[in-house]
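Complex shown without one protein chain; remaining protein chains in place.
For chain A:
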Amino acid sequence: MSKSQFQRGQLHRIRLHVLPTQRFKTFSISLYAGLPLKEETVTPVALIPFVLRRGTAATPETIAFRERLDDLYGAGFGFDVYKRGHSQIIQFRMDVINDRFVSSTTPLLSASLKLLGEVLTDPATDEGNRLRAKYVEAEKVTLRKRMEAIVNDKIRYAAERCIEEMCHDEPFRLHALGQMDDIAGITAESLTAMYRQWLSQAAFDLYVVGDTTLEEVKQIVARAFRLDGGEPSPYTSTPVESTPGKVRTIIESMDVSQGKLNMGLRINTAYGDDDYPAALLYNGILGGYPHSKLFLNVREKASLAYYAASRLDGHKGICTIQSGIEIANYDKATDIIQKQLESMRSGHYSELEMSQTKAMIANHLRELKDSANEMISFDFNTVLSGRERSADELLQQVEAVTAEQIAAVARKVELDTIYFLRDGKEE
């Protein structure tokens, strides 16, 4: 198997990553912008992409901006705000079809990058080069509604509350969208200042996958992005933190039919570490798949849940468990899950568990290559962690992991927080 074939380049403050391929019917573009996650800046930074997506200097009216996207054969355009380790990341994503399938008069890749360049560096403004006050005010409302809506999805709400409680004295407790109380104070002036600061400080990575080359992308970006000189900002890798001590149990009430049981574990291993492949296996054997301990014991054997799974966050060095159960079964389910953690710690993994989990991880790493966006996300992990490791290399490392190495990870794992969302009734 070949190494990652991204061609790397740089243009002023932006790192360029281009993967030339004819496998897809599209060009996939992702622009990442990362800043350290901080209480003082998290909210205005989260608001920036909401305002930028409303229009550009060339097409300041939102409706005209959306029409431009439709004219590019309905180019997909979206953004996301999330946290990775101690960074707050904004990702703009575009997907546009390759011109050869349609009788287009404009080259679609350059038109898309031009639009993205405008969004990032040449937004719609009022006089005085201030971000449009109308858009700032409207998107403050949208941001507030987004934050309020987190509670609508109880599974996600419980997962986020668990992390918030677990990391209550770290920046990671912050929601990527920011804090409700900070929204009202934001003005067009203050947001414009934050935007300029963000442009000059954030770490920018632009990815393009499709039938193109690094040279072509570089030429288009040079024309399409109004960039000041300078060098790209690096990501600082996150030291994995641990707060040893007692397990905290948080029980919260809400009008729910089903109890949502979540647990947060410190795995004390990060993406860039040598034992990260062993941590992947730890998570896979514990709860990553339908053959894993959690699924087998909580669901198949005890019939307590429809879903019972674990998820690894390598950038933060934590593992989270989530399950939906009958409220009265809290003790039973907690007990079964704790037994699985204990069994992980004891280091007894069957040959079958090992080989099944390795096969599933290997399959996932091979499948990445069939999706442009997945290849981009995977490659961005290397930028974030500072650890160069292609999917093929990670796959080989996973294949080589021994039971003893997984047990070594398991011995470092600490249960930190148990969070249970239940109904309002007393027992």
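Some notes on this structure:
Just so we're on the same page, a residue touches a chain if its C-beta (ideal position, glycine included) is under 8 Å from a C-beta of that chain, and two chains touch if they have at least 3 such contacts; residues count from 1.
As a working rule, contacts and distances are computed from a predicted model.
Chosen from "3-isopropylmalate dehydratase small subunit", "Transporter", "Lipopolysaccharide transport system ATP-binding protein" or "Peptidase M16", the protein name that UniProt gives for the omitted chain reads "Peptidase M16". If you put the hidden chain back, the residue from A:Val81, A:Val96 or A:Ile337 that touches it is A:Val96. Which of A:Ala75, A:Leu177 or A:Met194 touches the hidden chain is settled by the complete complex: it is A:Ala75. The omitted chain makes contact with just one of the residues A:Thr121, A:Thr142 or A:Ser343: A:Thr142. Touching the missing chain, out of A:Arg8, A:Lys339 or A:Arg366, is residue A:Arg366. Interface with the hidden chain, as seen from chain A, comprises residues 21, 23-26, 62-63, 66-67, 69-76, 95-97, 101-102, 138, 141-142, 145, 148-149, 151-155, 254-258, 289-291, 295-296, 299-300, 303-307, 324-326, 352, 355-357, 359-360, 362-364, 366-367, 369-372.
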